[in-house]
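Structure provided below as structure tokens; questions to follow.
All protein chains of the complex are present and in place, except for one that has been dropped.
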Amino acid sequence: MDSPITPQAMETVMIRRPSVRGAAIITRPFFWLITLVVAIFIVTPAIGNNVELRESLLLAAVYITLASNLNLMLGYAGYINFGSIVFFGLGGYICVWLVNSYDWPLWLALLAAGVGVSALSFIFGIGILRLRGPFFALSTIGIVEGVQAFVQNFTPWGGSSGIYISPAVFAPLGGPARALWVVYFALVAVMGLSLYLSYAIKTSKFGLGLLAIGQNEDAAAILGVPTPRYKALAYSASAFLPAIVGGLYFFKGAFIQPSDAFDLTLSTEAIVICMLGGQGTVTGVALGAYLYEELRGYLLTSETFSHFQLVVAGALLLLIVLFFPGGLMGFIYSRFPRTQRLLE
Amino acid sequence: MNRLCLLAAAATLFAAPAFAQDDTITIGMTNSLTGPLNVDSLGLQRGEEYWRDEVNAAGGIKAGGKSYKVKFVTYDDQSVGGRVQQLYTRLVNQDHAQFLFSPYSSGLTAAAAVISEQYGKIMIDAGGAEKKPFLLGNKYLFMVITQADDYLAGAIKALAQKNPHARVAMVYSDDPFSKTVLAAAKGQAKDAGLDVVMDESYAPSTTDFGPIVNKIISSNADAFLGGGHYSDGATLARQMYDQRANMKWISILVAPGDDKFAELGGAALGVTVPSQWEPQVSYKPDFGPTTAEFAKGFEAKFHAKADYHAASGYASGAILQHAIEQAQSIEPEKVVAALNATDVTTFFGRVKFSTDPASHGLQVAHQMVLAQWQKSDDKLVRQVVWPQQAASAPLIYPISASQ
Partner (left out) sequence: MLGIIASLIDGVLVGLVYGLAAMGLTLIWGVMDVINLTHGTMIVGGMFALYLLATALGMPPYLTLPPVLIGGFVVGVALYWVAVHRMIGRPPLMSLLSTFAVNLMLIGIGTGLWGTALFNVSVSLPGLSIGRYTFPGAHILAAALAALIAGLLYLFLHKTRLGKALRAVANNREAAELVGIPTTKLLAIAVGCGVALAGVSGMLIGTLFPFTVLSGDGYQLKSFVVTVLGGFGNPVGALMGGVALGLLEGAVTPFVPVSWTLVIEFALFVLVLIAFPNGIFARRGAL
């Protein structure tokens, strides 16, 4: 991005330096805040075996993970990635395929999905990260469509029919009912990792470099930020946890097909979430994801609004882009400047 | 953030779940009100709604000395699989649906079947004909329609009778249902001695079939089997007509089964479609309305003619009702046992489920017919042409003879 004229709110968000550099991450209040959120996610549905709440929080956890990782590219480095869904979908495919065809244990398959997709995205990244601004965004759309078209034709993964998992694979986890809980806890753990990662990167030299790239890439390069390496690393890092979440999500669904795995809508929803909460912030993106999922759940099932879900989402996004480019956190920071010290 | 989260979590926690009343049966389902499948899905939904209204007007489903009124909870799945799973989870957990109906299409049904199985809810499938989900050992899934493997069997027999040396082009949508149908059809065509000269799939979103039609012409085929769902099938028919592919035989899946297909005019003429049900075929029902009663009642209610999607929608309700009445209970295990024992003929035809653990719930009795768009008094109508004993008009071959 060349010479962005970002409004005040956004600049305060992005130029802040890590507040307590050097101190171990565990001693910082924000670390414990994340831990508290994770604990809430684990404890509340477990009280009284509340499956209903679990399913709602599960989706929120998926959104939080996807949006937080997208934020590494979008909010920190200023690169719009319409293709974050590719990580999710490929991760899902690798995991489901290994579990189903080779009887791998879930944990190993998830790890393989994460590592495999990260490696792949590193290679993709070397190519497309030479592109700037809208060109990068366009190429990521091309990648989504290309990968989807490829998987449609890729017979080992069932082509367009996808892969069906037999309910029998849930047996090692103690049957379907218990497996759903196990998957949920794993998902929440990944969500927690995403938040820690976002926070850790933001307060590191690496994160500062990314923020500098987001402000002005040429200037950052001149000042000694190794921009190509940093960008490729961020791109690849932002692939790891979404791939694992994809693995868990499609394992839970016991069924994966290309049109679901590479649905561009989820990518764009993740972008909307980042904007809603405040790109470049950890808290905002998590909060945005949670609120978005609640809103979407309401719109999708309400009699009056189910047809207008898109209209409402669109209007919301337009208002944010036009009038509150800093999103929710931008608004909170400007209203209550002291929150900046606590909420990253 | 933590406090907000807590508040929101607490709010969700204390929102009183709406428990179904004792003498109500809640059936949950999603429909594709929007998205590429909406034309096909609408018929299914109307059939189900018509069944519900009929049952409630007659006092409900009677079992164990009680009368249960039927209540539907429906959501729009937008033809997207990911949404289907979320919504069925919601139907089970939040709306406390006791029974489920499948969404439309094989892909969506496979997605929904995972949920019904995980939560042990009976799901009647009238929208997905692919057999794969039935080979996984599911216990609560029951298919009332003929499965995908048999869709084109009649068409191939009829074609082989008219032209034993037909050169067949198979061009079909790259979706689970169409691929299964055509894979089975390929084997059946070879067994019948037909020559398959082209076998290709296209992306379901394809709108420009020009290059594909040229390729069909180049293949020297004189018979066409393929299609997918409504949008692509209708487009393909029109472009073959515009580009004068001059096929002697065209069988397209699903699309010509809808009355909207007649809008294509000349392009529709002579096209055949495998159909789960046509109003001209009359079975003698031992349960539920007769074909005439159903067709008339449906048309009075919706001001549209019933197609096979509507009939299969009604049938899924009728079969569930029959099973509950047989079981005299709405306990899932008892209804499952009744469904396993079901062997009943409705206006939709005979229905019986496989009880073999390796293919549990698969339909084994229902028969399909082949319908053809023909000209009658200057209007396009769909006539049943195969099997011959059920035919309402003679099969026209080649297509050029239908002018």
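Note that the chains are named A and B in the order they appear, and that numbering of residues resets to 1 at the start of each chain.
Basically, a residue touches a chain if its C-beta (ideal position, glycine included) is under 8 Å from a C-beta of that chain, and two chains touch if they have at least 3 such contacts.
If you're wondering where the values come from, they're calculated on a predicted model, not measured in any experiment.
**Student:** For the unseen chain, which displayed partners does it touch in the full complex?
**Tutor:** A, B
**Student:** Where the complex has a chain not shown, which of A:N69, A:Q152, A:T227 or A:T281 is the residue touching it?
**Tutor:** In the full complex, the listed residue that touches the missing chain is A:Q152.
**Student:** Can you say which of B:E48, B:D77, B:E117 or B:D174 touches the chain missing from this structure?
**Tutor:** Missing-chain contact among the listed residues: B:D174.
**Student:** Determine which one of B:T24, B:S205 or B:S400 touches the chain that has been left out.
**Tutor:** Looking across B:T24, B:S205 or B:S400, the contact with the absent chain belongs to B:S205.
**Student:** Of the residues B:H96, B:K139 or B:R238, which one touches the chain left out of the display?
**Tutor:** Spelled out, the listed residue whose C-beta touches the missing chain is B:R238.
**Student:** Since one chain has been left out of the picture, which residues of subunit B touch it in the full complex?
**Tutor:** Spelled out for subunit B, the touching residues are 33-36, 38-39, 79, 171, 174, 200-203, 205-208, 210-212, 214-215, 217-218, 230-231, 234-235, 238-239, 242-244, 246, 260, 263-265.
**Student:** Even though one chain is hidden, which residues of subunit A still touch it in the full complex?
**Tutor:** Output for subunit A: 1, 4-6, 74, 78, 80, 127-128, 130-135, 137-139, 141-143, 145-146, 149-150, 152-153, 268, 271, 275, 307-318, 321-322, 325.
The rule is simple: only the chains that are shown with their structure count from here on.
**Student:** When the centre of a chain is set as the mean of its C-alpha atoms, what distance in Å lies between subunit A and subunit B?
**Tutor:** Centres of subunit A and subunit B (C-alpha means) sit 37 Å apart.
**Student:** Inside the complex, what are the residues of subunit A that reach subunit B?
**Tutor:** Its residues touching subunit B are 33, 36-37, 40, 44, 50-53, 55-57, 59, 149, 152-153, 159-162, 164-168, 176-177, 180, 253-255, 257, 259-260, 263, 265-266, 283, 286-287, 290, 294, 297, 300-301, 306-307, 343.
**Student:** Hey, which residues of subunit B end up touching subunit A in the complex?
**Tutor:** Its residues touching subunit A are 1-2, 4-6, 8-9, 12-13, 17, 33-34, 75-76, 80-83, 85-87, 89-90, 93-94, 107, 110-111, 114, 117-118, 130, 132-133, 136-138, 174-176, 179-180, 201, 203-204.
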